[in-house]
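Structure incoming, see below.
Every protein chain except one is present and positioned as in the full complex.
Chain lettering (A, B and C) follows the sequence in which the chains are written, and residue indices restart at 1 in each chain.
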Amino acid sequence: MDFNLTPEEEAFRREVRDFLAAELPPPKQRDAAFMPEWWKKIRAKRWIGFSWPEEVGGGGGTLMQQFILKDELARARAPLLGSDYTGLHWVGPAIIQFGTPAQKARYIPEILDGQSIWCTGYSEPDVGSDLAALQCRAVREGDSYLVNGQKIWTSLAHFAKSIFLMVRTDADAPKHDGISCLLVPMDTPGIEVQRVHNMGAGGYGDMLNQVFFNDVRVPAELRLGAEGQGWEIICSALQSERSGITEVNRHETSLEDLLDLAARSERNGRPALEDASVRRKLGSFETRIEAMRLNGMRALTRQLRGDLHPSEASINKLHNCDLLVEMSELALELQGSAASYYGSGEAVLDKGRWQLAALSWPATVIGGGTPNVQKNIIAERMLGLPKD
Amino acid sequence: MDFNLTPEEEAFRREVRDFLAAELPPPKQRDAAFMPEWWKKIRAKRWIGFSWPEEVGGGGGTLMQQFILKDELARARAPLLGSDYTGLHWVGPAIIQFGTPAQKARYIPEILDGQSIWCTGYSEPDVGSDLAALQCRAVREGDSYLVNGQKIWTSLAHFAKSIFLMVRTDADAPKHDGISCLLVPMDTPGIEVQRVHNMGAGGYGDMLNQVFFNDVRVPAELRLGAEGQGWEIICSALQSERSGITEVNRHETSLEDLLDLAARSERNGRPALEDASVRRKLGSFETRIEAMRLNGMRALTRQLRGDLHPSEASINKLHNCDLLVEMSELALELQGSAASYYGSGEAVLDKGRWQLAALSWPATVIGGGTPNVQKNIIAERMLGLPKD
Amino acid sequence: MDFGFSEEQELLRGEARKLLDEACPLSELNALRETPEGHSPEVWKQLGELGWLGLIVPEAYGGAGLGWLDLIVLLEETGRSLFPGPLVSNSLAAATLADAGDDAQQRRWLPALADGSRIGSVALLDEREAFWPDAIGLRGQRDGDGWRLSGEKRFVTDPTAADLFVVAFRTGDAPEALSLGVVEAGAPGVSAKHFPTLDQTRRLGNLELLDVRVAADAVLGAPGEAWPAIERLLDRGATAVAAEMLGSAQAALDLTVQYAKDRVQFGSPIGRFQGVKHPLAEMHVQLESARSLVYYAGWALDESPNDVARAASRAKALMTEASSRIGTEAIQLHGTIAYTEEYPAQLYYKRSKFTRPLFGDADHHYDRLLRLRGL
Partner (left out) sequence: MDFGFSEEQELLRGEARKLLDEACPLSELNALRETPEGHSPEVWKQLGELGWLGLIVPEAYGGAGLGWLDLIVLLEETGRSLFPGPLVSNSLAAATLADAGDDAQQRRWLPALADGSRIGSVALLDEREAFWPDAIGLRGQRDGDGWRLSGEKRFVTDPTAADLFVVAFRTGDAPEALSLGVVEAGAPGVSAKHFPTLDQTRRLGNLELLDVRVAADAVLGAPGEAWPAIERLLDRGATAVAAEMLGSAQAALDLTVQYAKDRVQFGSPIGRFQGVKHPLAEMHVQLESARSLVYYAGWALDESPNDVARAASRAKALMTEASSRIGTEAIQLHGTIAYTEEYPAQLYYKRSKFTRPLFGDADHHYDRLLRLRGL
C-alpha cells in the first residue's frame, strides 16, 4: 500500500499546479471573456480529451495522470474541461470506440475544439430506468433511415447542434438487440423541440426538453456502429479514470461552505456548532466524503491492475446521492425560515446556493440512475443475489 | 370527537382501579405465593377471558371495558391476565368460534382456570413467513389421523400439555385449502420435543423447541373446525379490543426507565441530557408512543363503529418493532462499555433490563410477523399496491 | 370515547374540498403567484361568506363559534390543495385577539377578520428564530399610556396581504416580560414587504416598524404579561401548520402511490417492487400516526388546555418529519417527471420545506417535550 506518487507523477502534478497558479484567476475574477481564452489554453495542453488516444487528438494521459489532473482542477475550482460536456463524456468516447475513420475525422476535432454541442436521445415517455424498452423507430429505406417517435428529458436539446440518438431498428429482435445509434444533426427536417421546465424554473439545470421525430430522414452513414449494436454502445465506456475525484472535491467544497454556515447559525436558540446532532451530521459528511475519495483510489488501483469490477462505481454513486440530499437538507434546516427565501435578494443567505442545491439534486439523483437501480446493480452483480 | 368516558365507563374504570389499589401489591412485594392467589381473584371477577362471551364462562366485557381494563392493568404494572397465555389469546378464541359444544365444554374452562398450557404448532423448517406452505402431514385413517412431520420455533412445547397443531390434510388442494387444525395432547405417543436455545441462553424467552411427529395418532374428534378450514382458523380472530394499549403502556414504562438512565449518563464527557441528539431521540420515542396510543384509539373508534380495517394493526406493529429496537439501542449506547456486562452482577446497570431488551426484541420483531411482512400488508391491503 | 369526526365536520370537509378543487385547482397556482395579492381575493371573499374565515371566532363577534377541530378539517383541505390564501395567518390573529383581547378589542377587530373584509397576521420573531421568550428582542418604548416600536419583525407570513398584525414586543428585561399589541398596516411608520420564496405558493417577509405607536387600547392584556398568551399562540400556530401539512403530505403520498400503480417499468408496475412499496408503507404509517397526533392536538385546544403544549409539540414534530420525508421521497420515487414544473410533486416538495421551520421544527419540539417534563 502506498499513497505516494512516483517522481514522474509528482512532476506532472507540479506542472498542473504551476499552470493553474499562473493561468487560472480566482472564481470571482472570471468574466465572460475568460472562458474561450481558457479553453484555448487547455486545449493547447491537450487537457481537453486528456484520456483520449493521441492519434485522434486526445492527450493520451495515463490513468494516474487523469486522476491527478482532475484532482488539481477541482481543488482549484477550475471550470469544466471544455464546453461540450456531452460530446466529451459520452459521444466522443463512443465514436472513438465504434466510429468509422470518416466519423472520427468529422466529429472528434470539433468536440475537442468546442465547436459541437451534443445532446443524447435516450429516455422516452414510457421508458425510464428500463432503457432497453425504448420505442423510437428507425426504418431503413435505401441509403437512409426514416425516424419516427419521441424522446423526453433530453437535456440541452434546445440548443444542441446534434443528437446522439438511440432508435429501435428491429422490432422483432429481443429488446436489447434491436437498438441502433444514429448521429443526427438537430436541424434535420422533422425534428421538433419543446422545452420542459423544471422546478427551479429559469435556474440551474433548467434544460430539459421533449424532442419529437416526424419522418426524420437520416443518412445511413450517420449510424454509429453496426445495426443492432446500440445497447452495446450504451453500456460501453472507454477506459478512462473512474475514481470520481471530481465529485469528491465538489463535496469537500460544499462541506466547507456548510461548516461555515453552521458557524453562523443557531439551533433551538443555541449555536448550531454546540448541537450534538448537528456536529454528528457534519462529522458523518466529512467521513463519507473521505470514504468516497478512498473508495475511488481503491477502484483506481484495481483499474491500474486491470481487474476493476464494472459495477464498482455504484458504491460511490450511492454516497454521492445521499450526500447531495442530506447536505442540502441540513443547510436548509440550519437556515430556519430564511431557507424559504429564493433568488438573489438580500434576505437570501449565501447567495441562495443551498436553495439551488435543494432544487438541483434530483437531476443527479434521478437522472444518473436512481438509487434503487444502483442498489439492484450492487445486490445482483456484486453480491450475486437473484434478479427480480 | 370525544376522549371522555361515559359515566358507566368511568364507573368501571374506578372499579378496576379500586380493586387494583386494594389487591395488587407493588411489583417488588409479589412473591411466588402471590400469583395463584391473584389469578383466583381475577378469575372470580371474570377478568380472565374478559372479552369472551359469558355463556362460555368469559367476562362478556364490551370493547370499551376491555380497553379500560387493559389500560389500568398495564398502568398498575399488573402481571399477565392468566397463566396460559397461548390458550387465552389464540386457542380459546378459535375454539369458541370453530369448536363443537363438546370441545368448548372440555377446553374453555381449563383455559380460564389456568389448568391448561397450550403451544401452537405453526412454523416448520422450510416455512417461515409463508405459513401456508406448511408440510406436516395428517392422513385420515378411520376415526383418526396419522400425523408425520416436524414443527420448529415452537414456544413452550417443552412444558405444554397440548398443541394447537396445523397440518396438511390434502396435499393436492391449493396450499391455503389443504390445511386442518388438530388439538393434540403433548403426551400422545410419537411426539418428541427438542429444545432450541436462543441467544439469551437461560434468560428471558428461552423457550423455543423443535417438535417431531412420528406416526402420531390423533382421534378425529380432536379436529377443530372442518377438514381444510385450518387457514381460515389461522386468519380469524374473535372480536376483541385491538387498541394495543398494553404495549403502549409497556413502552411508556420503558421510556421512564430510559429517561432515568439518561439522567445518570454521559455522552462524550457531557451529561447525556444536554446532548441534542439524545434529547431528540427521547422526544421522538415519547411522540411515537403517544401516536401508538392515539392510533389505537382511532382503531377502537372504528371497531366500535364496525368498520375497522383488518390490516390496521400493522401500523402499530411497525411502531412497536421500531421502538423495541431503537430504545434498547439507545439504552446500550448511553451505558457505554457497561452495556457489555450481562447477568445480575454489580457491574450491570439497572439489573440488566436493557441487555435483556437487546436480546429479547427479536422474538417480537421476527416472531410477530417481520416488519417486511407488515409493510407488504400495509402496501397491498391498505394502499392497494400490486402483490409481488 | 369517540376518536372520529362529527357528521357536520365531515360535511365541512366535503364542501371545502369541492370548493377548493373548483375555485383553486393546482393548475391556477402559477398564475396566482404573479398577482399583487398572491392569492385570489374572490375565493377569499367566498370563504368569508361561507363563514369559514371566522370558524373559531365567537358568534358574539361575527364568527361561527366553532372549535379548532373544525378549523383543522378546513386546514387539512387547504393544505391538500396548496391553497395560497392567508388562512393560517388570519386564524392565528383572530384566535389571539379572542384569547387575549378585551371585549372592546374583539368588537373592534374580530368581525372584519371573520367576514374577510380585513386580513390579519401575527409578527412574533425578530433577530433570532427561536421559540423561547428570550428570543423576542423588539423593545417597546413607553409613550404616555401606550408604546412606540421601532424595528423589524421577520418571517411574518402573508405580510403584504395583511391589514393588521398582532405584534409581540418586549417591555421589560425579564425573559418573559413581553406584550402583544395590534398594529394596523396603514398606520404611520408601518411597512411590509415579502420576498420570493422557494414555495412560490406562500408569502413570507418582514414587517418594518419605524417609530410606530401602539396605543394602550391596542395592547392585548396587561403589558409585560403576554408570554402565556404567546405560548398559546405558538401552540395554535404549530397545530394549524401541522394540519395544513397533513393535507399536503397526504396529497403528495396519494400522488406517489397512484404513480406507483400506473407506471410500468421492467414489465410491471413499479409499485410491485419492495424498493418502492416498503417506503410507501413506511410513509403511510408515519402519516397516519401524525394524523392521530394532529387531530388530538385540535381536540386538546378545544377541550383540554393542560394537554395542549405536549399535544401540539408532538403533532408538529412528527408531522414535520413525515411531511419532510414524503416531500423528498415523492420526488425520489417518481422519475424525472417529479421535478418538472407541470407536475405537482415539486410543489409538495417545496411546501414541505417551507412549513418545516414554521412555529418550530421537529428538533425544537422534541427538545421542548423534554423540557415540559422538567428535563
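Operating definition for what follows: a residue touches a chain if its C-beta (ideal position, glycine included) is under 8 Å from a C-beta of that chain, and two chains touch if they have at least 3 such contacts.
Everything numeric in this text was worked out from a predicted model, so none of it was measured.
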*asked:* Need the list of shown chains touched by the one chain that isn't shown.
replied: A, B, C
*So which of B:103, B:116, B:169 or B:277 would be touching the chain we can't see?*
B:277
*Of A:193, A:291 or A:356, which one is in contact with the hidden chain?*
A:291
*Which parts of chain C are in contact with the chain that was left out?*
273-278
*Which residues does chain A use to touch the chain missing from this display?*
1-5, 9, 64, 67, 259, 263, 273, 276, 279-280, 282-284, 286-288, 290-292, 294-295, 297-298, 300-302, 304-305, 315, 318-319, 372, 374-376, 378-380, 382-388
_Even though one chain is hidden, which residues of chain B still touch it in the full complex?_
123, 126, 128-130, 133, 152-153, 196-199, 201, 208, 266-269, 277, 325, 329, 332-333, 336-343, 345, 347-348, 355, 358-359, 362-363, 365-367, 370-372, 375-376, 388
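The working rule: only the chains that are shown with their structure count from here on.
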*Can you give the whole-Å distance between the Cα centres of chain A and chain C?*
41
*What is the distance, in whole Å, between the centres of chain A and chain B, each centre taken as the mean of its C-alpha atoms?*
53
_Can you list every residue of chain C that touches 2 or more other chains, as numbers and ranges?_
273, 276, 363, 367
*Two or more partner chains touched - positions in chain B*: 276, 280
